[in-house]
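A protein chain is absent from this complex, but the other protein chains hold their places.
Up next, chain A:
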């Protein structure tokens, strides 16, 4: 797996990369020859309240962390899928790595060059090699330009076509009739003739049979009395000069058209390549349907012969049948031109179809990467699992399938949750060691704590609901809060803590209540940000901490003394390679890994067990 970067050290993507540009920029791109694009610690923040007046008033600008420390490797010739829900920062990532937006931090290397520090001339060259196809085919084409102009615009900006000194020019000469013909070709003919494998072959057909005849049907060039020279499909753009000599002719081939004509020719070729007809070159975008416009967008991206194309949701605005046509086209173009794609999408079935590897984003961070096969067959991160689960399959077995949905919406990137950003919706949050509680109740406690922490709990509202403006009936208050947050399932030490905290809360001391709850219920998921480990198929999730620790270098580490491990051990029922070994060290009540947090599939039975476990564990873990 080339994702692993042996020279870069195991923590690169976790910690070093977050320090930003420094470390990476100084070090040469290590090891990996295949990566065409290397993104490290890419961040893009937008700021609100950042005007001059705000600064004069000394207001703190609010940052919106659209992209927050993304690492990606895109290898030559592969398609990397970038998936996630709207607002997770996938499009911003795509645009920032092409420098269409200025990155806040991080580094992007394209073929070894640092994109983010390029000067204008370097950037211009980079733009030629890296292109983008936008999502919306209706707003991404200038309505006042013909599609021919749209496609040729890039060529015009780069003053193309220009002769490439690396491309050799050869003539494929066919001579009809009996004549000794010597053909010479101008070096810059490669501007008009498509090159293949570094050689531009000019098909030259010299018809010497009718020497002296008048004219030729196919519009070839005819020297007076000499042979007819034709260039097949290049007739319009090439010119020949025929010089008679002893026993034969010298033919000199040169470009016989202006750059403008050449660009137009190129646009025609591209239109045909993407499945439109060359005759449509003078039409305006509104004359095309959505699928056809998207083809024009693809032709525009191809015009400069790029190596790398960011495809930003290229098919999500299209109908299914047209979508399939475009996906097939993208597939063909990739194998034909050896393109590398970054395929940004929210439709997982499309990603599954077209991508070699996939990175899943959530709220500005990559939470899991892997080959398409790995990711779809055995997703690791609970978010990936939820995404896959949610997609409706077009199959009769889908009938009536009930999806366990994620609760709530994606949190605001203005104030992302602490620790793991997914924890507010995660169905597998890890309770601390020694706290046995079923997931839904744990979620309820967490919701209550979040509300208290954010300071929008509103004790007054509860008292109002209780109907006791004097705030005396604390029992009723507690009942009300329990009912609202669904905290009735708690027993044992957990129940005591909650009871305690509600008592404090009823007395109006919100912060203290929050502290009491936090003391017992704080999860590793909120205190520590999970990092994307350096391994094949990594997932940034604490559920895999123990697995990693078990496989890690430090075999002697006592799992229980490691605070991170303790929590994760709870969830180890499904994954721990050797539950006995770990279980022996765990405190009472969690010794049986099956009593851990349910892994989502075995919910009910486990929940029941959890209650028992928490009863058992009362003595051991009471503060």
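One rule holds in what follows: a residue touches a chain if its C-beta (ideal position, glycine included) is under 8 Å from a C-beta of that chain, and two chains touch if they have at least 3 such contacts; residues count from 1.
We adopt the following convention: contacts and distances are computed from a predicted model.
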Protein name, per the UniProt record, of whichever chain is missing from view ("Cytochrome b/b6 domain protein", "2-oxoacid:ferredoxin oxidoreductase subunit beta", "Ring-1,2-phenylacetyl-CoA epoxidase subunit PaaA" or "Nickel import system ATP-binding protein NikD"): "Nickel import system ATP-binding protein NikD"
Options A:165, A:197, A:247 or A:400, residue touching the unrepresented chain: A:400
Option from A:41, A:227 or A:291 whose C-beta touches the chain left out: A:291
Residue touching the undisplayed chain, where the options are A:85, A:515 or A:535: A:85
From A:387, A:426 or A:446, residue that would touch the chain that is not displayed: A:387
For chain A, residues in touch with the removed chain: 85-86, 135, 138, 277, 279-280, 283, 286-292, 313, 316-325, 327-328, 331, 346, 348-350, 352-354, 376, 386-396, 398-403, 405-406, 408-409
